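Removed: one protein chain of the complex. Kept in place: all other protein chains.
And then chain A:
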Amino acid sequence: MNSISSMNTTTTTTKASPMTETKISARNVQVYYGEKHALRDVSIEIRPRSVTAFIGPSGCGKSTFLRCLNRMNDTIDSCRVEGHILIDGENIYDAKVDPVQLRAKVGMVFQKPNPFPKSIYENVAYGPRIHGLARKKSELDDIVAASLQKAGLWNEVKDRLHESGTGLSGGQQQRLCIARAVAVSPEIILMDEPCSALDPIATAKVEELIHELRTNFTIVIVTHSMQQAARVSQRTAMFHLGLLVEENDTDKMFTNPDDQRTQDYIMGRFG
């Protein structure tokens, strides 16, 4: 009994070891918008089931890098990406990778809540439907309910699932978008300034939600709020002028950063 449990503990420890485990690994990523060189030589390792925050002044390339991780940049004609991004050891820019499949695995939540002009139910059911995740209506119902529960929205909307998603408040809309992303059971969720359009109370709820989602998903969040990065993330990466300046444990980053530019930015000297 004792030995089994100790064995379990050992395996778990090895698996969760920060040294060995990597969910996303980027190597020498370059991004160009037409002639503009927007990201230079970004290399970073992102750990599974943790929250990684990207911070930096506006236009530093943090959102651009985020959108590389699910190939959303493909939808922009002038955008060109070089280098390697590996998810679970597989290069997502490889020719045999289907970006559509990739995006089912790497979900995304946007800056401004963007629910479809459909009912709350239909919003959440959208992803499962297009990927054929439910064979019966009852299965779909279960997925919708579970996703809304994971997004902490179930109690607020369970009696009005068939009302329009656009009729919710801003914070509820954003959590609906998170539920929508969760519904396709991705492994990674990318969040592009998910709270910038929300008031403090709604922000607190979303942050709490991010905290809970961490147990099941790998989360990468872009934020302008240093406090938010400090509150929700375990690791933080600082971008400046298209460069990855520093990447470190969040605690270290906000108390004793290695790089002078990080220090200046966190102290509010620029940005």
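The working rule: a residue touches a chain if its C-beta (ideal position, glycine included) is under 8 Å from a C-beta of that chain, and two chains touch if they have at least 3 such contacts; residues count from 1.
Keep this in mind: contacts and distances are computed from a predicted model.
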- [ ] Tell me the UniProt name of the left-out chain, picking from "Phosphate transport system permease protein", "Thiazole synthase", "Integral membrane protein" or "Carbon monoxide dehydrogenase large chain".
- [x] "Phosphate transport system permease protein"
- [ ] Based on the whole complex, identify which of A:Asn70, A:Thr203 or A:Thr250 touches the chain you can't see.
- [x] A:Asn70
TODO: Check the options A:Asn91, A:Asn114, A:Asn216 or A:Gln234 and report the residue that touches the missing chain.
DONE: A:Asn114
Task: Given A:Leu86, A:Ala104 or A:Ala145, the one touching the chain that is not displayed - done: A:Ala104
Task: Touch criterion as defined above, residue of A:Arg180, A:Lys205, A:His240 or A:Arg261 at the omitted chain - done: A:Arg180
Task: Residues of chain A (touch criterion as defined above) contacting the omitted chain - done: 70, 72, 75, 77, 100-105, 107-110, 112, 114-118, 126-127, 130-131, 177, 180-181, 184
